[in-house]
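Structure incoming, see below.
All protein chains but one are shown in place.
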Amino acid sequence: MTPILECRDLSKSYDKGMRPALNHVNLKLQRGRIIGLLGPNGSGKTTLIKLANGLLSTKSGELLIDGKPVGIETRRIVSYLPERTYLNMGLTVMETIRFFKDFYEDFDEARAYEMLKSLHIDPGAKLKTLSKGTKEKVQLILVMSRNAQLYILDEPIGGVDPAARDYILNTIITNYNENATVLLSTHLIADVESVLDEVIFLRYGEVALHAPVDAIREENGKSVDALFREVFKC
Amino acid sequence: MGWIFEQNRPIYTQLLEQIQMRIVCGVYAPGERLPSVRELAQEAAVNPNTMQKALAELERTSLIYTQRTAGRFVTEDAALIRDCRRRLAMEKIEDFMKAMQELGYSREEILALMQQDQEMEERNEEVRV
Partner (left out) sequence: MLRKLLKYDLKANYLCLLVCYAVYMALTIAFSLNMRGLIRQEMFGAADSAGMVPESVWMFTTISLTVLWGGAMIGLMILTFVLIIRRFYTNMVSDQGYLSLTLPVSTRQHMLSKLISGLLFELLTTAVLVAGFIVTGWIIDILPILSRFGDLFVYMWDEITDYYGIVYYLDVAVNAVRGLLMIYFSICVGQLFNKHKVWGAIGTYLGLVIVLELFMGILALIIGFSPSGSLVWLASLTGGSWGNLIFKVVQSGVYFFLGAWILEKKANLE
């Protein structure tokens, strides 16, 4: 089966003369996995994610999603949560749900409303009146309410309280279908470790490690979090 | 019984142990239908694939079995569960022995110490009565 996401010798640099943000990355992500994309700030996590969504253009190498280069076809099957607020703040939560329903055929409106209810968010509220954490929750709800094949979540739990964090992780475990892959970047490794199949460590734009969580624990006798602290010790 | 994981060992191994424990203690009674992989994964807050793997391993040891449409069930074979219980007990004893030996006790000293502890317990009982 074609990997859901594949990088072949992928490089990207912003300024000439500067260290590349991604340096000859080779990766294959299989279907039906929950994968953590880990690395310190500036290691290339967000760059990789933006390339996968066509928000940046590749310099050299290839990035394929479901065997196809990034484009309108791949956008249909990728559900993307950026690390920033990207919604039109003048709209209400309900209008935003309507927007997603208008544009994504795989959007499950009922699921979105159910999640709003669980997190006690008023669908009639204007986005700009919501707190930062609540805005993030709304965005995550929208993204997770799609029946996508690849979910790419950039820092999905960074700004929310621990209770909501549990709910979100729970949503990730239960919501995605068996053949979908979730790629999530975070620096809160300990919180997500038990829900991950695999982790990818990025360092200076290179893949330092790509292995199953349990294999890491077995080989090193320590958690991924502990290994991360060791590998990236300042 | 909550799900608690140690940081330094594979989650898969720990899931295996904890589900066995639940079966031995009767939390999941013999012949009882187990929750689905997804429900279990959600309850334990672990990756569904890992949970799936642990259940498959238990199935291999026949402690649980799958009925094609109805789901997974705990075995009704009491002997099998007894064996499992005994194996877990032996593992605990081994761990205990290892810890005691690290403290510098020999096997005989350990047994003597346990004897003493037992007598003390009995005396306390008598005083209370």
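Order of writing sets the labels: A and B. Residues in every chain begin at 1.
In the analysis below, a residue touches a chain if its C-beta (ideal position, glycine included) is under 8 Å from a C-beta of that chain, and two chains touch if they have at least 3 such contacts.
Not measured: the values here are computed from a predicted model.
Considering the intact complex, the chain excluded from display touches A. Looking at A:R33, A:K50, A:K137 or A:R217, the residue that reaches the missing chain in the full complex is A:K50. Only one of A:I72, A:A110 or A:A163 touches the chain withheld from this view, namely A:I72. Screening A:S11, A:Q30 or A:T85 against the full complex identifies A:T85 as the residue touching the chain left out.
Take chain A: the residues that touch the chain left off the picture are 14-15, 50, 53-57, 71-72, 75-76, 78, 80, 82, 84-88, 90, 99, 102-104.
The definition used in the following text is that only the chains that are shown with their structure count from here on.
The part of chain A that touches chain B in the complex is made up of residues 32-34, 166, 169-170, 173-174, 178, 190, 194-197, 213-215, 217-218, 221-223, 225-226. Every residue of chain B that touches chain A in the complex is listed here, in rising order: 5, 7-13, 38, 41-42, 44-50.
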